[in-house]
Each structure stands twice: as structure tokens, then as C-alpha cells.
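Questions regarding the structure given below will be posed in turn.
Removed from the display is one protein chain of the complex; every other protein chain stays in position.
Think of it as A, B and C in the order they're written, each chain with its own count starting at 1.
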Amino acid sequence: MQRIIDDPALVVEDMLQGFVRAHPDLVAATDDPRVLRAVGAPVAGKVGIVTGGGSGHKPAFIGYLGRNMVDAVAVGEIFTSPSAAAFLNAFRAADAGAGVACLYGNYAGDNMNVKLARRSAEKEGIRVETVIANDDVPSAPRDEREKRRGVAGEVLMWKVGGARAALGGTLDEVIAAAQKAIDSTRSIGVGLTPCTIPAVGKPNFSIEPGMMEVGIGHHGEPGVSVEPLKPARDIARLMLEVILPDLPFERGDEVAILVSGLGATPVMELYILFDHLATIATEAGLSIYRPYVGNYFTSLEMMGATVTVMRLDDELKACLDLEADSVGLRQLPA
Amino acid sequence: MQRIIDDPALVVEDMLQGFVRAHPDLVAATDDPRVLRAVGAPVAGKVGIVTGGGSGHKPAFIGYLGRNMVDAVAVGEIFTSPSAAAFLNAFRAADAGAGVACLYGNYAGDNMNVKLARRSAEKEGIRVETVIANDDVPSAPRDEREKRRGVAGEVLMWKVGGARAALGGTLDEVIAAAQKAIDSTRSIGVGLTPCTIPAVGKPNFSIEPGMMEVGIGHHGEPGVSVEPLKPARDIARLMLEVILPDLPFERGDEVAILVSGLGATPVMELYILFDHLATIATEAGLSIYRPYVGNYFTSLEMMGATVTVMRLDDELKACLDLEADSVGLRQLPA
Amino acid sequence: MIPSQSFPASQGRVVIDALVTTIDDHAAMLSEIDGAIGDGDHGINMRKGFLMARDELPGQVDLSTGLTTLGDALLTRIGGAMGPLYGSFFVEMGGACAGLERIDGTTVGRMLAAGRAVVEDLGEARVGDKTLLDTLVPTAEAYQASLAEGASFSAALSVMAEAAERGKESTRELVARVGRASRLGERSRGVLDAGATSCWLLLTALAASMNELLAAEG
Partner (left out) sequence: MIPSQSFPASQGRVVIDALVTTIDDHAAMLSEIDGAIGDGDHGINMRKGFLMARDELPGQVDLSTGLTTLGDALLTRIGGAMGPLYGSFFVEMGGACAGLERIDGTTVGRMLAAGRAVVEDLGEARVGDKTLLDTLVPTAEAYQASLAEGASFSAALSVMAEAAERGKESTRELVARVGRASRLGERSRGVLDAGATSCWLLLTALAASMNELLAAEG
């Protein structure tokens, strides 16, 4: 295990300490060591945006704390949901009286911990509404969408929710925008190598050299097929063949496309993949309003990439266009 | 080789196409397929900032094209200097009559190609001055500084040069600021795994599991020692023990610290490393004016990290503080 | 008819220590089992939470407070699915014996029923899904049945331990339908489920420590 760490059991603690120290302009610690908040949060009158999830997905989740983005994040162990207590403390850190939109991904642990935290928060008079991202198409069939996992589409959900809140939306408006964002979004991942959780010390699943796992999840959850590794052009095509018909995206749709590396895939390759995606999407009659290419939601040192497509309307475009300042997503004023 | 590519011989071409398509707000193609320019470049009256180098270092080099940053980049094959013709065309693309500051790294190929390109440019009446980054301490002894390679310190050199030009500096002023930037900067890298150039298909050097190469270069150039992999705390210490005495940095110095991953090292680990660096630097009496932690200058899917420390004065601080918009470095107005 | 057996609720620490110790002692084994078809961290997660919980307990604690504190610590500290499931499990078990001076067989039956209910409610898994429910549900039922058939508290505790072992072993032949191991489909057959194994360890420790306390009563 070729890692730059100290005690493998304490990587999350150690990382958090460095993160807060590196970004004092953007993030601050709270009384709960497993909760970070954005500098300036809670913002008076603004709906609080909260998310949370397991660690190992940099820049997700804490990298999206910031201006016009997320207000507080509950931090879990590597690939493990944060505790209910952490979610509760994140709600407290983000709430300025206007309520909290908890925008998170559909994983069993997160669902349970959010459920418990939300019960406690409401006893304290903090109103919490949730949007549960389920953009990962291969994780369940179309008629069981509620079972699908949340993946890199969460980044666009946070951008939209964060912007809608910053633009003065009420809790219901923020929730409606974030729900629309994720309902308009479809994703798929392709894995080329596994990754190793430091405390475990060996890969958490395996992919043979020369093979790829189509539809893999962010923690190595099973894909729809394991097949021989193909050229980027073919990978792009098979990814879009899964996600475009699912919404379905239709001729004339304006879309955002987000290509994220899973960690160790050189960013060069994400651009190669994006080029094919853009060509195929354009051929399918989609117009790309906003592309995002980079490491937006990773899985430690896994190799591979996820592709996310979101259908836009005027509200979603306005939300994506708003300036934002966070480690993972910075957009200057237009 | 688990890669998302098409023809391994054409990865640079394919990547460039996707890059231009992904960032139409920031970069534009030129008549030379191996030269990209910033949107809006050349800027009337402004000194042009040019750099160039081998590919495989994303976001370097093209990721630093943008507002208040670099105006034109010459693009080479993977880990191979761009041609003299590409440098010449980059000079042409960046020159608005105020001359060109070519800020690049000290590699034999780059030196030769810039030398030839500069000769041709001057025949055309384009004034080109150079700053050759040599921030990599382990690559040569202190009394042979002119032999040292340029590594991640180049990012800070570009930020300073780009800002100085944007702030209206003459060519001589821009060159002086960029030269001061690199003269005030020291770097060191630690490699944990090698990487594979797609067209070659096998790792370009080897590091045994459980070992690390201290002082390794961006292309696997030899380090000062190969030793058993240590905890992050000890890695941080031995890196600073090499670079702090070299300038030397002294008690009371204000510094920028840049920690860059080499590609496949999870960003989480960069924060763990940074936390120790900040502690040790603070103990040494340095005050950290600006930290940068992320993948700023990578080497395909190499594992490891580089650490760069730059001593600041008022001019360098003003240059680092200026807003900037590029793929690799975005800073909002303060 | 034998006289109803019981032990003082104030001896809670003995039970809690037994629970923590078995997780601590078997952490490596649990991770290894999880590694076969899961992500290999079950022992790490559990040990971290259980050791933290023990550190928060006073030297002497009644069973209800001890279990509630343990549950709260798991809820607060370990996250994942195990935090809320085992956390709520122990919180509910503690709640079911709150205020009692002595713990008898009927109380333990109520405790198991309460714990089982919250795990089923929160986790939405079923017996046969290859989870800790495959240990918990049949064990709670066997314990209750043996009491109903007139067994003594200590005899029912032995039934509990045996049923937990059978429940754990039953997961070997199951295909995982929830959690990470469902990744493997048919390939998840043939090995134990990690959560079912930790649940067996916990219920066995519970039974053994309570039997110890009963024996001390003479």
C-alpha cells in the first residue's frame, strides 16, 4: 500500500485537520470533529445546505463547502456513512432559522443516519427536508429508481441547491430545485482498477487487467457487466447508451455534462473521453450548455470515470451559472 | 495498462481536442495544433506569458491558460518537450507588441527548443525573454543551481508572471518578478509508484512496494535516495529538511506552500501531508500566507507528492492575491 | 416449577464489558469475514465504536444505562449502517429494562424483541437477506419460545447462544440481497455474513455474561 498517511485508522481525522488548515478562507471546524461548516455559515435568512457521506471521495463532500454552495458537511469514515450525531450537528451548524435542505446520496447507512438525525433536529425545532440523489442508472432498473445510488450527479445537485438558496429561495423552493436537478440527471461509472481503504490494507474488490466494470459504484458496488477494456470512443458510447434513454434525453435538450475521474485516472484521459461524449451527445441532438471535466467525485485511487448528464431548464441554468467558491467547484462571476 | 484512451500514439491530439471543447470560455485552438492560447489573448498592450512542456502533467501546462495567467502554451508529446516550431507559434499567439515572457522549466529539450524558437521570433521582431524554472532542489547541488529542474514551483512562477503582466508590467518587470518568484522558491518530490506512458505501455521506472524515492523528478528522474516508505509526518519532515535550508528560509519569512499530488495519490493524503508541513514550517518560524493543496502538477498516474515553498515579499503577495481564472487555478476577487 | 432467576440491574458493567471484549478480541476475524464478500472493515468499524463506548462508561453502571450509553456511542461514533442498527438495537434494549432493580428472563425477552424491532424497522432487511437479522431474528424467537415452554432464565440463555450460532451458520448458504455483498450475487454464497457473525458474538457474550451473573447469585 503506497500511501502518504500516518495511522491508517485515523486518516479521516488527520485529513480533516489539514483540510481546515489549508482552506481557512472557505471552511471552519465545529464543536463536532466530524462536522465542517462553510466560513460565514449559517447565513442569516438563508436556507442551510447540508450534505454528508463517507470519506475518500475528494473533493466530495467537504470540498463543496463554500459560498453559494454547501453550508455544513457531516463526515464519515472512509466509504462509511457519517453517524446520525454528525448529521444532526451539521443541521445545527447550517440552520439560520430558515430550515435545512439535506441533499445526500442514496445509501442504506446515510438513509438511516439522516432519518435518525432528522427526528432529533425536528425535536429541536430545526426543519429539515431531504433530497436523496439517485442518479446512478446501472444501480437499479428504471421502475425501481428509488433504489438507485447517488454518484457524481450530487455535485450538480449541490450546485443547484446551493445557488437556489443563495438566490433567496425558501426551503420548499430549494428542495424543489434540488429535486428537479437530480430528477433531471443520470450518471454511470466505469471502473478500471479497484482501490484500497488504508485501514483494510488490500483492494476492496478486483478488476482483472484488460477488463473494465461498467456501471460500477463509488465503493465498488457491482456494475452491470465486466467486459474487455475498450477504446475511449466505445466506452463513451456504451456509457451514453445506458444513460440517455433512461431519462430519456431528447433532441433539442440543453444539458450539462460532468465527467469525473475516479481518482487515479490521468485527467488527460477524462478529456479524451469527454471529446467522444460531446460528439455523441451532439449527434443525438443535445446541446451542451455547460461541460465539467475533472476530478469532482473520486474513490481514493480507483481508476475509471463517471459520466453525468443533466437536462436543463431556465432555473437550473441560472443556478449552474451563479458564481461559486469552493475547493471542488469555483466559478467566477460571468 | 488500464487506460481510457484510443490510439496510444495520439493521446495528446485527442486530449487537446477534448480540452478545447470542454473549456471554450478559457482556451482556444490556434493554427498550430500543438499551441493553445487563452481566450482573449493576445491582450493589447500586455506582455504575453508563454509556457510549454511535455504532456501528462495536467493541469500543467494548458490548465494554466486563462485570465491573469498564461496566454499561450506549446504542447509536447507525453513527457517530451514541445518542438521549436510550437514554441515559436506560442510566442506569436501571445505577443501583442509588448514582448513575450517565456516562463518554462529547465529540461534539455525545452532549453534547445526555446533557444531555436527565440532566435526565429526575434528575426520576426518579437522580443522574447525567458525565466527558466529550477526549483527542484534534489536535482543538483546548491552550487550548480543552474542544473536543477523545474517542477511544481512553475505554477507559482506562472501565477506571479501572469499577474505582473496583467497589472501592467513591462516585459522587464514581468521577467524580473517571475525570476524573483522562482529564485524564492524551492521544491522536492517523493515518488511512491511509477507511471506508464501510453505509447510505451509499461512503467518508465520502478519503485518497489514499501519503498519511496525521495527527490524524484516529474518524469522519474533519479532522486537522492530510495528508502522505506515512512509515515506522512516523517515524509513531511524529510522534505522540508531538504528545501528549507537551501534558500535558506528563515524565521519570520512569509511563505506560500504548494502541495501537489503526482496524479494517483488520493487528495486526502495531500491534506494529511500538508498538515504536518504546516506544523513543521510554523515551528521553523515561517508564517504561511497562502497554502495551495491539490493536483497542480501531476505525472500521469504516478503516486507521490511534491512540496513547494516560496518566500514572499509585497510584490509576490500582490501577484499571488490577484484574481485568476484558469482550469488549474481559480481565485475569486478578494 | 423452579423459582424465577434474576440478577441485579446494577451489574450492567459486566454485560457491557463482555460485549466490548468479544468485539475487541474478534475484530480481525470480523474484518476478514467482511473482506471475503464485503469491504473488509466490519471489525475495524465495530472495534472503534465499542472501545469508544466503553471509555465513556463509569466503572459501575446499571444495565439500562450501560446499554443506552453503548447504543448512543455507536450512534454517535461509528456511522455507516452498523452505527444506527447496532446503536438503535442497544438503545432499545436499554430502554426495555429501564427503571428495573433486577433483570429476569422475561425482561431479556422484552429487550430482544425491542432490539429486533428497531433493527428491522430501520434497516428494512429481512431474514434470508444474509445480514445480522439472520442471527438476531431466530435467536430472539428461540429464546422467547424456550421461556414460553417453561425453561429457566439460564436455560433460555443457553438456547439463545445455540440459536445465535445456528443463525450465524445459516448465512453461509445464503445469497446476499442487501449491503455491499449483494455486489457478488451468487458468488456471495458459501461464506459467512460479517454482521451475522458479530451479532452471534454479541448475543453469545450477552448470554454468557448474564449466566455468569446468575451463577454469582448462587
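By definition in this document, contacts are C-beta pairs under 8 Å (C-beta built on N, C-alpha and C of every residue); 3 or more make two chains touch, one makes a residue touch a chain.
Just so it is clear, the structure is predicted and the values come from calculations on it, not from any experiment.
Asker: Sort by label and list the shown chains the missing chain touches.
Answerer: When the entire complex is considered, the left-out chain reaches B.
Asker: Touching the hidden chain in the complete assembly: which of B:Met1, B:Ala96 or B:Ala199 does that?
Answerer: For the chain that is not drawn, the touching residue is B:Ala199.
Asker: Decide which residue listed in B:Gly220, B:Pro266, B:Gly294 or B:Gly328 touches the omitted chain of the complex.
Answerer: Residue touching the absent chain, from the options given: B:Gly220.
Asker: Would you write out the residues of subunit B that touch the absent chain, in ascending order?
Answerer: 9, 54, 76-86, 108-109, 112-113, 115-116, 197, 199-200, 202, 204-205, 219-222
We adopt the following convention: only the chains that are shown with their structure count from here on.
Asker: Indicate which of the five shapes (line, ring, star, complete, other) describes how the chains touch one another.
Answerer: line
Asker: Taking each chain's centre as the mean of its C-alpha atoms, which one lies nearest the mean of all protein C-alpha atoms here?
Answerer: Of the chains present, the most centrally placed is A.
Asker: Most remote chain relative to subunit C, going by C-alpha centroids?
Answerer: Here the answer is chain B, farthest from subunit C.
Asker: Take the average of all CA coordinates in subunit A, do the same for subunit B, and state the distance between these two points in whole angstrom.
Answerer: About 29 Å separates the centre of subunit A from that of subunit B.
Asker: Counting only Cα atoms for the centres, state how far subunit B is from subunit C in Å.
Answerer: Each chain's C-alpha centroid was found; their separation is 56 Å.
Asker: Measuring centre to centre with CA averages, how many angstrom lie between subunit A and subunit C?
Answerer: 34
Asker: Two or more other chains touching the same residue: where does that happen in subunit C?
Answerer: Residues of subunit C touching two or more partner chains: there are none.
Asker: Could you check subunit A for residues that touch two or more other chains and list them?
Answerer: In subunit A, no residue touches at least two other chains, as defined above.
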